[in-house]
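Each chain you see keeps its place in the complex, though not every chain is here.
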Amino acid sequence: MENHKIIGERLHSWATDLWPINRSLTGAGIRKTLDYLGDLLPGLTVHEVPSGTLAYDWTVPAEWSIRDAYIADEEGNRVIDFQKNNLHVIGYSDPVDQWMELGELDKHLYSLPDQPTAIPYITSYYARRWGFCLSYNQRQTLKSGRYHVVIDSELKSGVLNYAELILRGETSEEVFLSTYVCHPSMANNELSGPVVTTGLAQWLQGLEKRRYTYRIVFIPETIGSIVYLSKNFEHLKRHVIAGFNITCIGDDRCYSYLPSRSGNSLSDLVAQHVLQNTDPDFKRYTWLDRGSDERQYCAPGVDLPIATIMRSKYSEYPEYHTSLDDLNLVTPAGLEGGFTALRRAIEIIEQNAYLNIKVLCEPQLGKRGLYPTLSTKDSGDQVRAMMDMISYCDGTRTLLEIASLIEEPFWELLPVVEKLVEYGLLERKYVVF
Amino acid sequence: MENHKIIGERLHSWATDLWPINRSLTGAGIRKTLDYLGDLLPGLTVHEVPSGTLAYDWTVPAEWSIRDAYIADEEGNRVIDFQKNNLHVIGYSDPVDQWMELGELDKHLYSLPDQPTAIPYITSYYARRWGFCLSYNQRQTLKSGRYHVVIDSELKSGVLNYAELILRGETSEEVFLSTYVCHPSMANNELSGPVVTTGLAQWLQGLEKRRYTYRIVFIPETIGSIVYLSKNFEHLKRHVIAGFNITCIGDDRCYSYLPSRSGNSLSDLVAQHVLQNTDPDFKRYTWLDRGSDERQYCAPGVDLPIATIMRSKYSEYPEYHTSLDDLNLVTPAGLEGGFTALRRAIEIIEQNAYLNIKVLCEPQLGKRGLYPTLSTKDSGDQVRAMMDMISYCDGTRTLLEIASLIEEPFWELLPVVEKLVEYGLLERKYVVF
C-alpha cells in the first residue's frame, strides 16, 4: 500500500485539473472529462446514446453546448462572465442576445440571500428558460440601467455520453461502482466522486487477483443511470452482488451512510461495518434521505444492492450546489479518507467468508504459541478478540458478521483468520452468491 | 362531508336525549335506548335472549327492573332519591322496604372520600345485595336517626336485549363495530360509544358504495358480547376482517389506543396510523390494560381482529364510573374528534390497496406537470412525499404500510394515488382477505 498522503494529493490534483471544465448532462464538457479519465484508466470505453432515445419513462435530451455568456453594462464591461465561473449560467439555458433594463433582467437572476457570497448552481434540463446565477452581494451592486445579455448556447440533437470500465475477476459476479460527471465546477458534489472512483479503479487494476468482476461507470446523474440501466438491466440484475454510488466523498468533516432501498444488502452491511470502525460517529441516513443515483439503482423492481458511503452528504452541507463547494472544501485528507473507506469496503467483499472452527471445545492455543502461558488476572484480555471470534466460527456466520458482532474491524481480524487457517484450526468458505 | 361541528353537535344532542334513561344489563332502560337508536337507524333489529340461556361459561341473568328508590328521613323527606340520579342505586339491587338506624344503613352506603362531590357507579350483577351510592359530602350531612329505605326493584326471569344492524357491501367480508348500552347516566363511558357508533352507521348507510359488509351491534357489556359471540361465533370467525370496540370516545383531552390480543391485526395497524396522524402524543395502552369487550372478542380461541380507538380510556380518567362523567366532560368537539378518527379508520380499511409502480426507475413526473421544472437547491422538498411514496410502490406493500413508513397520513396520499393511477403510472390491487 503506497503512502496514504500521496494518494490524497494525487486525487486532489486530478480534481484540480478537472475543475475548470464546464460539465453538463451532455456536450463537450463531459467528453473532455471522460478523455482526461481515459488517460488515467486504460480500457475505459466511452459510449454515446443519441438524443431522443427512450429509456423507460424518460427520453435522452438534446445536447447542449455553450460557447460564451455574459451580462455587459452600457459601457461594455462584463459584470457577469461565464468565462470566469461556469456556475453563472443556468444549465441548459436557451440562447439569448438582448438589451434589457435591470428590472426585466432581474426576473432571470438567481442568488441566495442567506449565503450572500455564494453563486448558486441551477439547471433546467426539462423546461425551456434562460438565466444567470450570481452572488447576492454582487446582485446588490447592479445599477439600474440597460444591460446587454448574451448566452451563446445551442440545444440540438446530439448524444449523451458515458464511460465504462470492466475489470474481469475470477467469477462473473460483479461489484458495480457508479459515479457522475455532469456538474460544472463543484468539488465535493461532484469532482470527489470521479477522482476517488478513478483511484479505486487504478488500485483494482493493480491487484494480483480479483475474486469478483468490477463494473465501473462514469455517467451523467439521473438520466445517465436510467439510460445505463435500460441498456444493461438484465445483466446487472443477474450478476451484481454489491456496489456503491460514489459521490460527495472528498471533504473532511464527517462520514455518512445512505442505505439501499432494502437496507440489508451486502453493500449495506459492509458500508456500516467500515464506517462504524472508521468513525463511530458517522451519520446514518435513511432511504427517505436519498437523492442521487440510488433512486434509480434501487427503484422498485430494479433493486440492485447499491449503498452509498459518503463524507458530507449532498443537500446536507451549507456549500452544497453553490460556488462555495470548491477545492478548499475538498482536501487531500478528505479524499484519502473516502478512498480508504471504499477500498476497505471492497476488500471486505473480496475476503468475506464463512468460518468454521475445526475442533470441538476451545482450541488449545497455548501449545501453538497463540496464548500467553501465564494465567494472571489480566492475561485473558490479550487474546480476547481472537477467542471471541473463534467462539462464533460455527460455519453459519461470515467474518463480516462476526466482526460486527464482536465489534472489531474486519481488517484487524483477517490476519488472525489467515493464521488460524494456516494452523489447520479454521475452515474458510468464501461466500457464493 | 358535512360540517364537522354540526356532527359533533348532533351526536351530543343524542347523548343528551339518552342521558336520563336508567340503563342496566337488562330491562326497560336498554329497550328504551335501543328504540331511540332504532329511530335513527333504519334496519336496526332488536334481539332478545331469555334469562337462564347458557353462553359459554356464563348464564344470562334474570331481568332487573326498578320503579323507584329512596332514603327518607323521619319527616318523610327523600334525602336520597333515585328519581334525581339513577346512579344512587347499586345496579341489580335487591328490593328493600325497611326502617333502620343510620348505623345499620351505613353498611349499605357507598361513596368516594377522595372525590367528595362524586356519586360512584356500582353494580352487583352476580351476587345478591342492595345498596345506595351518594357523594361523600352528602354522606357527611346524614344525621343519626331512623330512615325509611326503599328500593322498589324486581329481579325475575325475562330477557336480555341487544340490537344489530347489517349493512351489506360488495363482499361478504365484514367490519365489526361493537358498542355497549348498559350503563346508566354516564357520558364518556358510555353514551359517547352508542352515539358515535350511530353517527358512523348513518355515514356508512349514506355511502355510494361499500367494499365490505358492516356488522354493528349495541349490546350490554361483557354478558352481551359473550352472548353475541355464542350465537355468531363461526360466522364472525369466518368473515370479520377488522373491527372496533367503540367506547370512551367523547371527551376532548386525548386519544388512546388499546390493541387486540395479537396487537398486529389490520385494526391495530389502522388504529395506530390514524391516531399517529391525528395526535402524535396519543396514548398507547397494552393488552394488559384491557377492560371492555375486547376481553371477549380477543379471548384465547376467539381472537377476532378487534382494536380500540378511544379518547380518555376507561379507568384512566378521574371522572370514570362516577356522576362526574357527564355531558360537560363529553363535548361536541370531543365526539367529533372520536367520530372522525373512527371514520378515517374505516376509510383506510375500505381504500387500502397494494401499490405497484408500472415503470422501472423513477417516473419522469416533470413531463406530466407533477414535478417542478426548475431544479434549485430546495425544489426537491415540494414533491418529496409523492416521490417517497412511489419509491415504495413495489407491489409488496399497501398504501397503509407505505403511509406509515414515510410518516404521511393515508388520507393525504390517497388523492396522489388516484392521480397516479389515472396517469397509468400506478397499479392498485385492493387487499383480499
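A and B are the chain letters, set down in written order, and residue numbers restart from 1 in every chain.
Following the convention adopted for this analysis, a contact is a pair of C-beta atoms (placed from the backbone, for glycine too) under 8 Å apart; a residue touches a chain by one contact, two chains touch by 3 or more.
Note that this is a predicted model, so its numbers are computed, not measured.
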**OP:** With 2 chains shown in place, count up the copies in the whole assembly for me.
**Re:** 3
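By our rule, only the chains that are shown with their structure count from here on.
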Subject >> Distance from the mean Cα position of chain B to that of chain A, given in whole angstrom >> reply: 55
Original post:
Tell me, which parts of chain A touch chain B in their complex?
Top reply: 55-58, 110, 112, 120, 122-127, 129, 222, 225-226, 229-230, 233, 261, 287-288, 290-291, 295-296, 299-303, 315, 320-322
**OP:** Provide the residue numbers of chain B that touch chain A in the complex, in ascending order.
**Re:** 356-357, 359-364, 366-367, 373-377, 380, 388, 390-395, 406
